[in-house]
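Shown below is the structure under consideration.
Excluded from the complex is one protein chain; the other protein chains are retained at their positions.
Up next is chain A:
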Amino acid sequence: MLFETGKPDVETDLKTCFYIFYKDLSMLIITRITLTLLFLLFPLSAAFSEELLVGAASDLLFVFSEMGKTFESETGNRIIFTFGSTGMLAEQIRQGAPYDIFAAADDRYIMGLKNQNLLKNDSIRNYAGGRLVIAYNKNVKPVTTLRDLLVKDIKSIAIANPDHAPYGIAAKEFLIRAGLWDKIKSKLILGENVRQALQFIQTGNADAGIIALSIAKVPEVNYITISEELHPPINQTMAILKDTSKQKVAKEFIDFVCSKKGKAMLEEYGYKTK
C-alpha cells in the first residue's frame, strides 16, 4: 500500500502546498518586520540645515515657542526646546546634557556654570527681567490684595519649587518680605517648575499661586501683577555651552533674542528689556 502508484495522495499534496504557502508568508512577514526595524533604528533625517538644542527656563515656554518658529522660518535652522526649572537644567548640564544654549531665569545659575568652565564666557547675555504675578483660578473668589491669599476659600497656593526654580525663589522671597511666608506655608503646593505651578492653578488643583507674568495669560486664570520693588530682581540670562559644535547658529539665536524684534516679543509677554 505504501508504494501504490497512480492514485494521487491528495492529503500530502495539500500539505506541501500549505507548507510552501506558509514558508513564503513567513518570509514575507520577516522581511516586513526587518524593514520596519531598520526604519525605526535609523531615524528620519530632517530637512533643516542645523539643529539647535536649547535648555530654557519654563517661564519662557510661550515666548520662546513663538520666537523659535520665527527663527526657524527666517534662518531655516531647526530649534528644539527643553523647558524645565533653571536649577534642574543647570544640573543636567553639569552631568553632560548636550544643549547648545542655556537660557536661565536666574543669572546665579549661569555664574555657577561659568565658574565650572562649562560656558563660553563671551556669550553670556542678560536678555530680560522677569515679573511676578498673583494668579488665581477663575472659579474662586477674585484675589485683589495680598491679604486675600489668607482667606479660608483659598485652600492651596502653587509656587515653583524654591530649591531649584528661580520663580519659586522669587515668590518665597516676596512672601517673606511681605511677612506672609509663615502664615501661607501650610497652603503651599510646589510645582517642579513655574509652568507646573501654573498648570495646578489652570486645572483648579490649586486655587491661587505666585508665578511668572510671562505665562499668566491663559484662559482659565486671572492675575494681578506684583510691583517690581516688592520682589527680588529676576535677571534672566543666557549663554552658549562650551562643548557645542554649533557656536555660529547658537550665537545667531542669542542675537535674535536680544534684537529689536526679539525684545519686542519679550515685552509683549511682560518681560522688561533694557
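The rule is short, and it goes like this: a contact is a pair of C-beta atoms (placed from the backbone, for glycine too) under 8 Å apart; a residue touches a chain by one contact, two chains touch by 3 or more; residues count from 1.
Everything that follows uses one rule, which is that contacts and distances are computed from a predicted model.
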Identify the UniProt protein name of the omitted chain, choosing among "Molybdenum transport system permease", "Nitrous oxidase accessory protein", "Copper chaperone NosL" or "NADH-quinone oxidoreductase subunit N". "Molybdenum transport system permease"
Specify the residue from the set A:Thr75, A:Gln92, A:Asn222 or A:Gln247 that touches the hidden chain. A:Gln92
Touching the hidden chain, out of A:Arg131, A:His164 or A:Arg195, is A:Arg195
For the chain that got dropped from the picture, name the residues of chain A it touches. 37, 40-41, 43, 53, 61, 80-84, 92, 95-98, 192-193, 195-196, 198-199, 202-203, 218
